[in-house]
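Just one protein chain is left out here, and the rest sit where they should.
What follows is chain A.
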């Protein structure tokens, strides 16, 4: 149970920089998700922390130790893989005991630890089975037991749940979170799934083109994205561009949009992000920000209705509404939508 730090870590394959100058900290006992599009360098960063890849420059520390030059086997890490990676020729108990054996823990002491770990992942009594006799979800639990039984300094997970179906994945998310909380392990979790990242993590780091564009608590990152990319990648966003004018933003059509966030100086161009679910359809005039738009499509998704809209200027907008009254509006209708100034976030490019 230790904090993990990476300091100016960079990695280049050939001439393409895969990670450029990453500096960040994963505090002791925290659960951090690395989120980003394919090829953004999530796996590379995780594998640098694990020791499978040597960074071109930079330092990795686990606890108080600089581990940059320590090979994987000496780093005391717990790792989970997308493909489970259980040893197929060993029983479940042997799989879980493998790391203990490497640490000189054998016999009754090892058996006790193995049983405890299997109980923790809710697979007591499965020790004598072989990996082939388990379902995917069960195999991934064994992989988790195998990773945590060695009391690693850090738990590293590279999309461990993406091979599971939706239900099983949600079940495993709960388990993973429970076990992470119980064990207090510093955890770094790579995922494609933003919902997963938001629900599981203490911190979310958004990567783009080998850089961490934003890192913070899920609510912070979601409610106050720093860049257009972060706003777009994590959830959906509407973007309005305009010019700062007297503490508000004037759009091209003259509409004035207010925000509670600090704006740059008057006259500068600015992009505002508004989440589609923060907007609502109103019938009368409102004190909040508002716009008029025409419905191009209504998507009925059960609990939520998604409205695809277009303003008179041809600016596309999205609005998510709770399905209270069913689908009462239809394509072609013109509506007024409004949202609060505190939900209007200026973002960088």
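Just so we're on the same page, a contact is a pair of C-beta atoms (placed from the backbone, for glycine too) under 8 Å apart; a residue touches a chain by one contact, two chains touch by 3 or more; residues count from 1.
Note that contacts and distances are computed from a predicted model.
Between the listed names "Xanthine dehydrogenase family protein subunit M", "Cytochrome b561 bacterial/Ni-hydrogenase domain-containing protein", "Thiolase family protein" or "ABC transporter permease", the UniProt record for the complex's undisplayed chain reads "ABC transporter permease". In the complete complex, the hidden chain is touched by one of A:8, A:23, A:57 or A:83, namely A:83. Of A:59, A:72 or A:177, it is A:72 that touches the chain left out of the display. Annotation for chain A: contacts to the undisplayed chain at residues 50, 52, 71-79, 81-83, 85-89, 98-99, 102-103, 143, 146-147, 150, 156.
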